[in-house]
Structures are given as C-alpha cells and as structure tokens.
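Accompanying notes for the structure given below.
The other protein chains are all here in position, but one chain of the complex has been omitted.
Coming up: subunit A.
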Amino acid sequence: MPKDDPEITKLKNELQSLIQKFQDAQKTAADTTLETVCGSMSDVPKIRMTTKKVLKGHINKVTCCDFAGDSRHVVSGSLDGKLIIWDAWTGNKVQVIPLRSAWVMSSVFAKSGNFVACGGMDNMCTVYDLNNRDSSGSAKIVRELAGYEGFLSCSRFFDDKKIITGSGDTRLTVWDLESGKKLQEINCAHAGDVCSMSMSSDQNTLVTGSVDRTMKVWDMRDMTCQQTFFGHESDVNSVCMHPSGFAFCSASEDKTARLFDIRADQQIGLYRPPTSNSGFTSSGLSRSGRYLFAGSDDSTVHVWDIAKAQHVGNMQGHENRITSLSVSENGMAVATGSWDNYVKIWL
C-alpha cells in the first residue's frame, strides 16, 4: 500500500467526515418506519392466489414474460427460440414467432399491443410488428437494433416509436424505432450489467437495477441519473416502479426484497420470506401498491404487504425457478414464467 501524500490524506479525511454527515442526515430523516406509520391501517387479506391458467407451449425454459396494455395478452420468450403471444384468458396462442437466436433474455410488449421487442445473448434488440406478417407467415421484423457489446437484459417501450434498453455492457440506450437510430446512449450507466428496468406511468422516471448492487433513478427528459440507491448485498435482479411513481421495489440475489422511496432517498422496507433460502429473480407490485410479489429460485412467488412488512403468503405451483413476473396493467392478474417451461396466470 503506497504511502499517502498529505493531499490525499486531507481528501480522505474530508470524505470520511462527509460520509459521517450523510449518515447522520439519513438517520434524522428516518424518523420513523413505514410499518409504524401504517400501524393504523387495516390488515389485508392473506393471499390465496392460485393458478387460473397454465400457458403450455414452450419446450424449453421460459426466461421472460410481459403483459400487454390490454391486460389480456402476454408475450413470453424461451430458450427454445420462440416468442409466443398468448391470449391469457382463453389460454390460446395468438402468435408464435421463431427467433433467430435462441438465447432470449428479455421480451416486452408495447402498451398499444402492436409491437414486441426481444433480445438476449445475440447482443441485439429485435422489434416485431404483430399486425404485419412477412413472407413466411410470422410477425414482421421492424427493426434489428445492433451495436451492443453485451447481452440485452431488459427493455421498455415508451410508445410505438421509442424504446429504451439496458444491456450487459452497462449501457442504457434509447432508440427511435422508425429511423433505427440511437437517440441517447449512456455508457457506464452502472458499474456492472444492467439487469432490469421499470418506468413510471407518466414515463418521466426510470429506475434501473444492476449487478453492482445499486439501483438508479433516471430522469427521462434529460437522461441523467437523479439518485442512486444502495442497500442490497448482492445482484439486484429486478426492479419495479410503484404505481404512485414515488417509490420502487427491488428483488435481489441476496434473498431479500426491498422498498425504496425516491423522495426520502432511502430504503423504507426490507422483506424476507420466513424460510430464507433462495435469491429472488423478479418482482412486481399490485395496482394500489399494497402487495409486493417476488419470484424466487425456490419455484414460488412470495407476497408481502408492504405497509405492515408482513409476509402474507406464497404462490406455489411451478416446478423450477421463476425467471420473470409481470403484473397486468389493471392489476387483475400476475403472470409468471419459469424454468419448468410454463407460463402461469395467477389471481
């Protein structure tokens, strides 16, 4: 360890004192806990959610799933190289889209239901138009967005013409789908792979989670990082914005799920299941924000009441780890995709 010269020592001391100041400030701000304030709220009923529909059709692990804006259609991507669009109510497959690369890690629906985007180990994001077919009869590829140096881990549509993606090369990129050009690119958005992202309903705020254990909140208008949140002890696998837009939940490899508030700039909830064995891979919040769902490596989805910080149940039925979870827009159902090749609809 090289000997520090006086300037560096001075800086280090300054840093230490600032750290101390910051921690004190945080403690004063944390004048109470969420559970205490919510003490007067009525308890919510225990979750007895069961599988209402099993969407069978994939022949390999399902790695991602997403509800459409109509809360009826679901897109799921699997390592068998197919994207399937389901009508979740009847259980029928509306479309099957064969992919050029089987290693798909992310698939999302545009809110309008006209487009789906997917990508993965092929380091590309491919956007399909569901209303137009190409010569072979499957959905037409509208855009193939290339230029990533790492795998595509997550993406979100702003609208039918704009999409933002997070990738393994630690970048966030915003694309204009019509011209196929990058509108904005943030290099080193995180210190490690960007694993997951979630947008607020007014599309002004984005929260991203990464393997560097942090979560960042971005202002979409000027694409700057507004805040960084710490607290997790291992990879943050999934983040989900609270419907109010002022908080978000996260699920991590460190076997906890947490709730962070953007205005208070700190963690306000920590949730562990009763038998804490496995990391969490995916998360979601109910329409009122009261329930937090987290899909886990132990094949169940754990549910907590965030106000009382109580574990209110878990959803069992999958036979292998849950890879993705999506709550429908109107809050009526939860879709989960798992390594057991099925997508299940719960309510």
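Methods note: a contact is a pair of C-beta atoms (placed from the backbone, for glycine too) under 8 Å apart; a residue touches a chain by one contact, two chains touch by 3 or more; residues count from 1.
By definition in this document, contacts and distances are computed from a predicted model.
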Report summary line: Choosing from "Regulator of G-protein signaling 7", "Aminotransferase class I/classII large domain-containing protein", "Glutamyl-tRNA(Gln) amidotransferase subunit A, mitochondrial" or "Protein SEC13 homolog", the absent chain's UniProt record names it "Regulator of G-protein signaling 7"
Report summary line: The listed residue (A:155, A:205, A:286 or A:336) that touches the chain absent from the view is A:286
Query raised in the report: Residue-wise, where is subunit A in contact with the chain that is not depicted?
Result: 1, 7-8, 11-12, 14-16, 18-19, 21-23, 25-27, 29-34, 36-38, 41-42, 44-45, 47, 49, 52-53, 59, 61, 70, 72, 89, 103, 105, 121, 151, 153, 159-162, 168, 176, 178-179, 191-193, 195, 201-202, 211-214, 221, 227-231, 235, 243-244, 246-247, 255, 261, 263-268, 277-279, 281, 286-291, 297-299, 306-307, 316-317, 319-320, 323, 330-333, 339-341, 345, 347
